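For this depiction, one protein chain was excluded, whereas all remaining protein chains were kept in their positions.
Just so it is clear, A, B and C label the chains in written order, and each chain counts residues from 1 on its own.
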Amino acid sequence: MLTTTNKPSDPTEQLSGTRLVELYQTMVLSRYLDERVWLLNRQGKAAIAASAQGHEATQVACIEATDPSKDHYLIYYRQFAAMMALGTTPEEMLRGFLAKEDDPMSGARQFPLHGAHPRVDLFNFSNVIATQLPQAAGVALADTLKGSDAVTIVFFGDGASSQGDTHEAMNFAGVHKLPVIFFCENNRYAISVPIEKQMGVESVASRAAGYGFPGVQVDGTDVVAVHEATKAAVERARAGDGPTLIEASVERLLPHTTDDDHTRYRSAEDIAQMANRDPIKILSELLKRRDLLTDDADAEIHAAAKKRVNVATDTVDAEPYPSVDTMFDHVVDSVGGNF
Amino acid sequence: MLTTTNKPSDPTEQLSGTRLVELYQTMVLSRYLDERVWLLNRQGKAAIAASAQGHEATQVACIEATDPSKDHYLIYYRQFAAMMALGTTPEEMLRGFLAKEDDPMSGARQFPLHGAHPRVDLFNFSNVIATQLPQAAGVALADTLKGSDAVTIVFFGDGASSQGDTHEAMNFAGVHKLPVIFFCENNRYAISVPIEKQMGVESVASRAAGYGFPGVQVDGTDVVAVHEATKAAVERARAGDGPTLIEASVERLLPHTTDDDHTRYRSAEDIAQMANRDPIKILSELLKRRDLLTDDADAEIHAAAKKRVNVATDTVDAEPYPSVDTMFDHVVDSVGGNF
Amino acid sequence: MSEQTVIEAVRATLQSEMRRDDTVIVLGEDVGSRGGVFLATDGLIDEFGENRVIDMPLAESLICGVALGAAVNGMRPVAEIQFADFVWPAINQLVGEASKVRYGTNGVKTAPMTVRIPYGGGVRGGLYHSQSIEVLFSHTPGLSVVAPATPYDAKGLLATAIRTDDPVIVLEHKRTYRLVKGDVPDEDYTIPIGKAEIKRPGTDMTIVTYGLMLHYSLQAAEMAAANGIDVEVLDLRTLRPLDADAIAESASRTGKALIVQEDTPAVSISSEVAAIIGERCFFDLDGPITRLGPPELPPMPFSPIQEAAFMPSPEKILAAITKLSEI
Partner (left out) sequence: MSEQTVIEAVRATLQSEMRRDDTVIVLGEDVGSRGGVFLATDGLIDEFGENRVIDMPLAESLICGVALGAAVNGMRPVAEIQFADFVWPAINQLVGEASKVRYGTNGVKTAPMTVRIPYGGGVRGGLYHSQSIEVLFSHTPGLSVVAPATPYDAKGLLATAIRTDDPVIVLEHKRTYRLVKGDVPDEDYTIPIGKAEIKRPGTDMTIVTYGLMLHYSLQAAEMAAANGIDVEVLDLRTLRPLDADAIAESASRTGKALIVQEDTPAVSISSEVAAIIGERCFFDLDGPITRLGPPELPPMPFSPIQEAAFMPSPEKILAAITKLSEI
């Protein structure tokens, strides 16, 4: 049975062939589970879903260059594959989408992928775009005060780059050379708003120069390139040399969320061209060119992933919803007073 | 009697020698009035004052390159000399500081230099740093919709460059190539916070590249250089080519406001070095080198300015404060309802 | 006259106001070809073009700051905040700036801007797509706040907001968008800011409410009628300025007041309504001034079970009516 890959290679190493195949497995599993979640939405079981389809290579490769035993991850709603790469089980993921009692992130209080992870320091307090960037700077600041060499990785989209919080966080991180990686997944759309209406320049990474640290653009469908770029940024941060802004160009293969219909605002050509940028197809071809994967092995990986997702769906579908009374817990930890 | 210079030369022209002397007169008058206001504060008559001392060349030269008959000016509290250059009389300025009934900007509801100007489209809604930048983008957007070729000039400090609003406004102006000039008066301090703690790079102007328009650094003690830079930006904006970010390096010769004591946070050397960057001294020397000004004429300009300020002080000192009942006017323009 | 949903009334009003006045522009996230996430601006870009229907970068402070700047320079911008929960970055431009433009310039400048904000819960929105954000706006001098609950009121109040020379916040309960239908006249009309409306006359007690809770209250009132309790339902419609006269008149007349709101009660609209009644109706009341709202929790859990437990419902309102009627 396929398991998720919560045992990254030494992040300072190059990716081995075996490891590349493992990452591929994670991507495939993430993809199947992601598809399943959309299906569950269409069945009326999941209220909403955002998808990482098209972003998988970026996310899996980025996580691979970090150290989950100490690093911090501030995600937003689209880091489905990153969460898988960090060892979240399919059951755990599904509990979030189906609002089940044992949802590990928030106990079904929040949207899927919101809350805090039970095992790694991954969290996502809100749906509000870009609030996580100043928070990430604060997390990183605390590490410098504690003398920890942990790195903080904060994810955001091209749309988020327009928020004031993004600027404020990068500026501050630049002043104090904080150990933080600003990781932008640029899929050229913020819901329907295309990048040309979002910003007057070609690249988010170009902004880094205005803050005094490197900005790197990378092809987000290229696992090796994303891993390299992140590895360099992690080393820089751990060495005390400060932040890096990484911009991975990816495609959002699906509409913004299950509530969206991207044919309203994307042309047929724009939608069609994305097929060539599917990171799973690209990595599969690469592995086969390098003789790391046979067609049979690939088919097996797909079959195993599908099975794994089926098992998880059946399990979680049968699980209970939270009871009403837990709703009152954890507002503030206070004795006295009618909080 | 010296009057303020509300009759700029053709902004597309180079500055003539005569005009340079006129600008010098405005700067000197601004300086004397500014000093007087501080004195009035020490006498308990003016509740608070921020000073443009050290910023005069920048402000006067910037205004000179614009067209007050149609352009828009969004200022903050430090554009004392700019207001003088735009034809605000010493009496009008003093009414703001002394909270007199006829304060033209706000009728004594707001701090000095806040409110809206009675004759040119200059305004400053609040003390809140950087809010004026998105507003300026909106003003400029309206002009493009109206088909006007007016230019919007928005002033801000180095401290203001850290606010999210600054980023959001520049980004938007870049997307739509709005006719706006972002004019930063960089005096290296935000109250006590030095530029090194404000940003991780040397120059605010370097940020413009990240928004897709030119960023220009200019010596803010150099009237000719500031005029040139602004003129180019105005022409660019009027031609529909979009924004410019101008950063003028200046000294804040006095503490942040009358409530501040800069010896708490500036070294004696830092304070001492500013004497060489006094724009009035610099322009006076330039004019004399170019034989545009004699020592005698200079002395006369100073004497006239002093006299003008004395007259204005006496006049305004005798004027009435607003009555209580006007306090209720102009909350909202509504019939019915207990607004 | 035609039957419309709330969202249809909003869209039709935006369209007619844009036809009526060239200076009306619409700006917000996804308001262009997407037509807004609730389709409030669907089709507007086709009719009015990109200049007047502006897809903004993802930055709410910018959206409201640009609206303000454009408003003081001759436009009548209608900004859309995609969800109420995302208005916080814009508070500085709205509460800090826009509210004080007229006052702070001693009447020289005005900001004829409208900000439409879909708010409220019951839509499986969890903590960040369910918030009620009326308190701060309703507290702030210089702002007007309307909260229409029916298609008729949505049209009349949005038209008024757009034509008003000062900033108006229009709170649209997102659950009403498709749920609530009603007749809307074809002809042009406006509804004055600051006027509540009795949506159901009654003699035994007054329910004061607004938004989605109007509809739940009307349902509860029908159920109560079956039990012989005749409940008057007053729809506030405007949250700033509150129609204190209408509130006091109704509460004094019926002698009992129940205030129903979806927002958490502490320091809220229901507090102010209670304070108005406590000050003005003291000698006419036959029972304590009662409030019904959700528990003091961050609004509101994603779990459907907990969401339902959080929200006031017709049944909970009926229970409160019954209890108050027994005093």
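In this section, a contact is a pair of C-beta atoms (placed from the backbone, for glycine too) under 8 Å apart; a residue touches a chain by one contact, two chains touch by 3 or more.
Just so it is clear, the model here is predicted, and its values are computed rather than measured.
Asker: Any idea which chains on screen the missing one touches?
Answerer: Every shown chain touched by the left-out chain: A, B, C.
Asker: Check each of A:Asp143, A:Asp158 or A:Glu251 against the chain that is not shown and name the one that touches it.
Answerer: Answer from the full complex: A:Asp143 touches the omitted chain.
Asker: So which of C:Thr5, C:Ser270 or C:Ser325 would be touching the chain we can't see?
Answerer: Of the listed residues, the one touching the omitted chain is C:Ser270.
Asker: Tell me which of C:Thr110, C:Ser138 or C:Thr176 is the one touching the absent chain.
Answerer: Counting the whole complex, the residue in contact with the absent chain is C:Ser138.
Asker: Going by the contact rule already stated, which one of C:Gly43, C:Gly107 or C:Gly287 would touch the omitted chain in the full complex?
Answerer: That would be C:Gly287, which touches the missing chain.
Asker: Among A:Ala116, A:Val201 or A:Val224, choose the residue that contacts the chain missing from this document, as touch is defined above.
Answerer: A:Ala116
Asker: Under the stated touch rule, tell me which residues of chain C contact the chain that is not displayed.
Answerer: So the residues of chain C touching the missing chain come out as 61, 85, 88-89, 91-92, 95-96, 99-100, 103-104, 127-128, 135-136, 138-139, 141-142, 239-242, 264-272, 274-275, 277-280, 282-283, 285, 287-291, 296-299.
Asker: Residues on chain A that touch the omitted chain in the whole complex?
Answerer: Output for chain A: 72, 105-107, 109-110, 114-116, 118, 123, 125-126, 128, 131, 133-143, 145-146, 164-165, 168-169, 171-172, 175, 329-339.
Asker: Which parts of chain B face the unshown chain closely enough to count as touching?
Answerer: Residue positions of chain B that touch the missing chain: 47-48, 99, 106, 108-111, 114, 126-130, 159-160, 162-165, 190-193, 197-199, 259-260, 264-265, 321-324, 326-328, 331, 338-339.
Definition applied: only the chains that are shown with their structure count from here on.
Asker: Looking at CA centres, what chain is most distant from chain C?
Answerer: Centroid comparison gives B as the farthest chain from chain C.
Asker: Compute the distance, rounded to whole Å, between the mean C-alpha positions of chain A and chain B.
Answerer: 46
Asker: Calculate how many whole Å lie between the centre of chain B and the centre of chain C, each centre taken as the average of the chain's C-alpha atoms.
Answerer: Distance between chain centres, rounded to whole Å: 41 Å.
Asker: Find the geometric centre of each of chain A and chain C from their Cα atoms only, then give the gap between the two centres in Å, rounded to an integer.
Answerer: Centre separation, chain A to chain C: 36 Å.
Asker: Which chain B residues reach two or more other chains?
Answerer: In chain B, the residues touching two or more other chains are 164-165, 168, 171-172, 175.
Asker: Mark out which residues of chain C touch at least two other chains, giving numbers and ranges.
Answerer: Chain C, residues with two or more chain partners: 56-57, 59, 61-62, 89.
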